[in-house]
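The complex is shown incomplete by one protein chain, all other protein chains being positioned as in the whole.
Chain naming follows the written order as A and B, and within any one chain the residues start at number 1.
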Amino acid sequence: MLRQKVPWTLGLCLALIAGLAGSGCNNLAKAAGDPKKVRVGIVFDSGGKDDRSFNAAAYRGVKRAAKDFPIVLRDAEPGDPASLEPAMRAFAEVGYDLIIGIGFAQTPIVEAVAKDYPKQNFAIIDGVSDLPNVASLIFKEHEGSFLVGMIAARTTKTGVVGFVGGMDVPLIHKFEVGYEEGARAANPKIVVIQNYVGVTEAAWNNPGKGKELAVAQIGKGADVIFAAAGNSGLGVFDAAEQYQKYVIGVDSNQNWVKPGFVLTSMVKRVDNAVYQIISDLVNHRFKGGIHVYGLPDGGVGIAMDQYNEKLIPPDVLRQVEEAKAKIIRGEIKVTNAMEK
Amino acid sequence: MALEREKSLMKGLRQLIFPLAAVLAAFVAGSFLVLAVGDSPLATYQLLIGSAFTWPDGIGYTLFYATPLIFTGLAVAVAFRCGLLNIGAEGQLYIASFATAWVGITFAGLPAILLVPLCCLAAVLAGGVWGGIPGVLKARFGAHEVITTIMMNFIAIALASYFTQYHYKPPGDAILETVPIGEGGHIARLGRFVPGLPERIPLNLSFLLALATCVLVYLFLWRTRWGYEIRATGASPAAAQYGGIATGRQIVLAMALSGALAGMVGINEVLGYRYRYYDSFSSGYGFTGIAVALLGRNHPVGVILASLLFGALLRGGLFVDIFTEHVSKDLVMVLQGIIILFVAAEAMFRDRFRGPFGRRIKGV
Partner (left out) sequence: MLELREITKRFGDVLANDRVSFAVAPGTIHALVGENGAGKSTAMRIAYGFYSADSGDVVVDGAVRRFASPQDAIALGIGMVHQHFMLVEPMTVAENIVLGIEPGNALQLDVAGAVSRIRALSAEFGLAIDPTARIEDLSVGQQQRVELLKALYRQARILILDEPTAVLSPQAVRDLFAILRRMREQGKTIVIVTHKLSEVLEISDEVTVMRDGKVVGNRRTAETSAAELARLMVGRDVLLRVVKPEGHPGKPVLAVRGLSSGALGTKDRERRLDGVSFEVRAGEIVGIAGIEGNGQTELIEALAGLAEPAAVTGTIELEGRDVEGLSARARRAGGIAHVPEDRHRRGLLLDFDLAENSILGADDRPPVAVGPWHLWLNREAIRRRTEKILKAFDVRPPDPDLPARSLSGGNQQKLILGRELEESPKLLLVAQPTRGVDIGGIEFIHRRLVEMRDAGCAVLLVSSELEEVTALSDRLLVMREGRIVGEVDPARATPEEIGLLMTGGNAAA
């Protein structure tokens, strides 16, 4: 009885699996998206696309592109850093035309994968690669941070402003140094306190720690805090609301997140950069190499809208506009912390 | 003799039925989940299974993902054979991987013939010590290994992070990883020997090492006195003591061995894949190892099969996550969970259908 039953059951299972495997193997490239269209894959960093900040900005950009162009768009949110590379390789393996890595941490991964798949195109945000099939999209965050630093220094009543960075890495030092220089330009006696959430990828994803640091800074007198910390920045927003202080958002326009408490946001138009690169690809104009976005092209800047127009007096805005013009003309040199 | 062999083959096949049924049932249950979120189960499973079996990438990656799971599955199985639940494979593999990288960095100049064995030794020793400590705590003070190994996990992960961040990170590097190990520490990727398998696929010699380790573990557990004494301790400590077995020593030995096996993940990770220590590289291999051992019935052959399954699920989960509209890779977690539930429930079923003469009844 058993003798017949065992092979029978086993055979059924194996046949089923083989069937699925066979059909799946054959159609894998197709199952992964219509190969006749331009296919774009995007790999978010560990913050995920809903961080309302950096990743969210990138997501907005690709969504807009997906609406405007007939492309297949798929995204991956690996969640932990070790899974970034497999996700990117999956896109490459099934033949995606453009694969975008969000965040400097993916630079070596993009480089490695782009080397293995030289016929496909890649883009990396905040990172630099000199491979011909990789477009490096970088921003002059220090210049934008300079401007919000000025606003912070003009707004504070205590003479103390804070900075909460995400991961303690050179890229975020760029924000910090620009911010501090801007604040000092507006008020030479200003005190700037800075803290970082952590030293690992997890630092982007720890709102609790972000809030803790913000509360500590508030305790030391800070009444404006610039949060350049991805998801962790949301904790700073919480603290600002709770203690009735101001916070400055980052990357995306975050003015709406806690209306009345968000002084402004240092926007980094990742969305525009991403949209642009997809548009280039669709129009057969894709070029590797470095693409810099700064103040003149609106790649970085301050966010003004109905949520914060009452928070910043016109004379402050005027001063900021002047500084912006001077930076563009090269009359003010803001230190780029990554170029030392 | 031929009949004998056929009998034992049938016995082996019969062992497979329940796990297979569990896997099948999990897929059926999972398909409802897929329907509920609004995707097609057929397309989803085509992606899930198909992506795991394409040549060369699918098979290459499935085997690559299975490699660490074989090591951790064996680790959990060996401890379990001694009646111990080693939750600490995760910490053991972290500390061992770091130690492997440390040796690879510190003695970077050595030729491969020295550096590779030295690094492997570091992996085994570091894992063994890290696993042995909870063993000693259990044998000497009766501290429960579940608690101590969990705590040791935290310590291991934090320690490795700390040394990476403050002592071994390349200056200015945005990523938390150590500097690379010496060239002599690299072990070959299988792509070098297998035609059609590109070397970009990180499947490497440690996969073969994992298979060989399964054989060694089998021989150790069932053909040596130490293995016998470990298993006796696990089956009944009172009976083992009665037989003159120093159960405390077996506990320490089993835990150290378990840690060493978990530590061998470092060989795959550091010598075969990244050539450096990469912080938080393990996607819970140590914990998945528990599921692997459970599904594999704490037997090396079962561990290989279960590792292949879970390796395929890891690979397929990635594709399902990315290329379906709604289904996320959590589906794989759900599938794993259901499989484990079924397997755990099996013991109950078995007892329920056991006749009054226990297992003497052959036909049931």
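As a working rule, a residue touches a chain if its C-beta (ideal position, glycine included) is under 8 Å from a C-beta of that chain, and two chains touch if they have at least 3 such contacts.
Quick caveat, the model's predicted, so the values are computed rather than measured.
Visitor: Quick one: which shown chains sit in contact with the chain that's not drawn?
Guide: Even though it is not drawn, that chain still touches B.
Visitor: With the missing chain put back, one of B:G142, B:P171, B:G196 or B:G244 would touch it. Which one?
Guide: Looking across B:G142, B:P171, B:G196 or B:G244, the contact with the absent chain belongs to B:G244.
Visitor: Which one touches the absent chain: B:F107, B:Y228 or B:F287?
Guide: Spelled out, the listed residue whose C-beta touches the missing chain is B:Y228.
Visitor: Which subunit B residues touch the hidden chain?
Guide: Per the touch rule, subunit B residues meeting the hidden chain are 223-226, 228-229, 231-232, 235-236, 238-246, 355-364.
Heads up, the rule we're going with is that only the chains that are shown with their structure count from here on.
Visitor: Between subunit A and subunit B, what distance separates the C-alpha centroids? Give it in angstrom.
Guide: 35
Visitor: Which residues of subunit A touch subunit B once you look at their complex with the stated criterion?
Guide: 1-3, 6-7, 9-10, 13, 16-17, 20-28, 31-33, 41, 74-76, 80-83, 86-87, 90-91, 93-94, 104-105, 107-108, 116, 167, 169-171, 199-202
Visitor: With touch defined as at the start, can you tell me which subunit B residues reach subunit A in the complex?
Guide: It is residues 10, 13-14, 16-17, 20-21, 23-24, 43, 45-55, 57-58, 61, 161, 165, 172, 174-176, 198, 200, 278-283, 318-319, 321-323, 363 of subunit B that touch subunit A.
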